[in-house]
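Pasting in a structure now, in structure tokens, and then I'll have a few things to ask.
A single protein chain has been omitted from the complex, and every remaining protein chain is retained in its original position.
Chain IDs A and B follow the sequence of writing; residue 1 opens each chain.
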Amino acid sequence: MKAASMVPVFLVGFLLVFAATDFPEWGNPQSPASDSPVSSHFIGKTGVDTEVPNMVTAVLADYRGFDTMFETVVVFIAGMAVLAILKNSVKKGSVRRDHEVDAEPDLIVTNMVRLIVPVIQIFAFYVLAHGHVSPGGGFQGGVIMGASFILIALSWDLETALARFSLNRCMGVAAAGILIYAGIGIFSMFLGGEFLDYAELERVLPVSREMARYHAMLGVEIGVGCTVTAIMFALYANLSSEGKLEGGL
Amino acid sequence: MNGFQFIAASAGSEGGSLFPLHLFGMFLGFLGLIFFLGTAVGMMRFPDFYTRMHAAGKGDTLSTMLMLTGFALVTMEDFSLGSWLLFVKIMGVVLFIFLSTPTSSHALMRAAFEDDEMPMTEEDLKKSRKRGKKK
Partner (left out) sequence: MFEDGAILNELFLERLNYLIYVVLLLIGLYAMIAKNNLIKKLIGMSVFQTAIILFYVSIGVKEDATIPIYLPEHDPHGEHAHARGGPEALSRGQVATYANPLPHVLMLTAIVVGVATLGLALAVSLRIYQGYGTIEEDELLVKLEREDARTRKAEFPVADSPKVESKRKPVAKRVSKTGKSKK
């Protein structure tokens, strides 16, 4: 079995190495990825179109907004599926396993987490809101925010974290994130543009067309951040407790 | 361009008064690397879980802090507002590493203790030495 599986592995490896000779060299400015019209359009026109200095954010939330919206939906569906698979799969208070240690929350760890969690959450907001001018954005900020709740669950137990961010609220926030995203898209449709055509928002915002896209992108990133935060925490809460939502790690 | 050329170039490009700061930053960086080496050796050579965590926790914290401080000093090109901002940011990272890394190693140690992992005693060490000699 193991020897037989080496055959396709090496076959694929040979094909890939053979194909790699046709790829551009490391950092070649003439390579298709760096010299294509798409690349030069994104680099040259992003600033004119949107007033966002960070091209990655602009391409993510504006030019490829449709793609990003459904990526967020994929994250949401994954969280829903984990919930559906694991909910009530084990009865509450059923047999304890060996690896579950009954321990009080540690004094040093909990106090340190008390000190650090607010900073992590402020940093998450910073990453989310500052994503237009520096590396960052909704996905990154959401993951950091979710990590702060996971840290609470790790250092106390799951109930403490769920008291702050219950699973129902979790799924509500996740759905609200997608609704914010799609709502901005549909709102710009009502204003006469196309779906996710943020420039039309200038009719309700007292700014120029470019600046309207800037603000709409911030709204979209907030939606993404909400969904990612909630789903990251829901994933951890369900996977660590087999859907029981109780106990420590 | 090797390291010495880089040092020479970066020192030469700045004003003469900044040279000691650069050199001190580089020195801190190298010191951090030495402590990292000590951490790695300790992780490999120490006999049981607690001593290994001792090497990992202490050495890792100190070396990361030293390297980041050195980095902050090296990036301190001129004493303008922008470089001060970068300096403060890096020192913030240093502060949080100083707080979080010992806590995490403490949590690991405690988890091991709760799991009835016993620290190695001198008798255990003698036994393992005897066994090693027999082999």
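Here is the rule we go by: contacts are C-beta pairs under 8 Å (C-beta built on N, C-alpha and C of every residue); 3 or more make two chains touch, one makes a residue touch a chain.
Quick caveat: nothing in here was measured; it's all calculated off a predicted structure.
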Contact set of the excluded chain (shown chains only): A
Candidates A:Ala33, A:Leu115, A:Ile186 or A:Val204 - the one touching the absent chain: A:Ala33
Sites on chain A contacted by the missing partner chain, in the whole complex: 1-2, 5-6, 8-10, 12-13, 16-17, 20-21, 23, 25-29, 31, 33-34, 36, 38-40, 42-48, 51, 53-56, 58-60, 64, 67-68, 71, 74-75, 78-79, 81-82, 85-86, 89-90, 133-135, 137, 139, 143, 210, 228, 231-232, 235, 238-239, 242
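The rule we apply is simple: only the chains that are shown with their structure count from here on.
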Residues of chain B touching chain A in the complex: 96, 99-100, 103, 106-107, 110-111, 114-115
Chain A - residues contacting chain B, complex: 101, 103, 106, 108-109, 112, 115-116, 119, 155
